[in-house]
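With one protein chain held back, the other chains of the complex are shown just where they sit.
Then we have chain A:
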């Protein structure tokens, strides 16, 4: 065990994966000698050489197209998109190519080894081009997996599982927590399953569900609610696609209430999908409407970021309203 932050955990996962398997190759803008603008890939070029860890020209479309080609050849590219806000030039490659390679070829070809890493999310005074949480766009795309860790332990295990996974994975890293989330991490190789939610804390009055950086917010709200005598079950969804329905269903069958919170705007956000499913599977057990606490239906602002965010007070209010419905 060693104490490390989320970035160090990612760096260690990449290091272990590259040491174990020479097919693992890391690349992206500034990923080489510099180690990436957030330093997730630092020292990898020094250790594994510039054929396996390198800078690419500045083209997200090119990066993911290239990664698709490499993965089709059987390699395991771990491609970095510097900010999730800049993943859209690669949208066509991800949605039409990465996700459909296996399906459209009748399994003649696939890009199973591909992992796309990208920092996402707000709370860093980045305005609308350095704060987006685009998971819902990708959740609508069958054929890829979407994974979002909340802490160093998860980040390492999930990233190693993503690299080993026979399906392409979009791995979204909460950049606000890169240095803020610190924990004791097993320094050995381990994988964390890619399709399981994690019950972080059990409770009986209400289920509170979030993922990634929003887990920190949800946890603070849960503490506030507990001061009011409310017992919360806190769950981290961890994988957005495919998602662990049974875990959430089991919890809501017990608590009868559900509050879902994400950073991204409300409309079309992944909370809507969860709410619809839970409503269908738990209808007779629900004691109050499923609540969603999300960003407004606007781009992510700069000056009014604090007001805009789905912060702990908003989640707390929703918990109380749900319990007192």
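Everything below uses one rule, namely that a contact is a pair of C-beta atoms (placed from the backbone, for glycine too) under 8 Å apart; a residue touches a chain by one contact, two chains touch by 3 or more; residues count from 1.
FYI, contacts and distances are computed from a predicted model.
> Hey, which one's the missing chain according to UniProt: "Chromate transporter", "2-oxoisovalerate dehydrogenase subunit alpha", "Vancomycin resistance protein VanK" or "Fumarate hydratase"?
"2-oxoisovalerate dehydrogenase subunit alpha"
> Looking at A:125, A:223 or A:276, which residue reaches the missing chain?
Missing-chain contact among the listed residues: A:125.
> Out of A:85, A:135, A:198 or A:263, point to the residue that touches the absent chain in the complete complex.
Residue touching the absent chain, from the options given: A:85.
> In the whole complex, what residues of chain A lie against the chain that is missing from view?
Interface residues of chain A facing the absent chain: 29-30, 32-34, 37, 54-55, 57-62, 85-86, 88-89, 125-130, 266-267, 296-299, 301-304, 306-308, 311, 313-314, 317.
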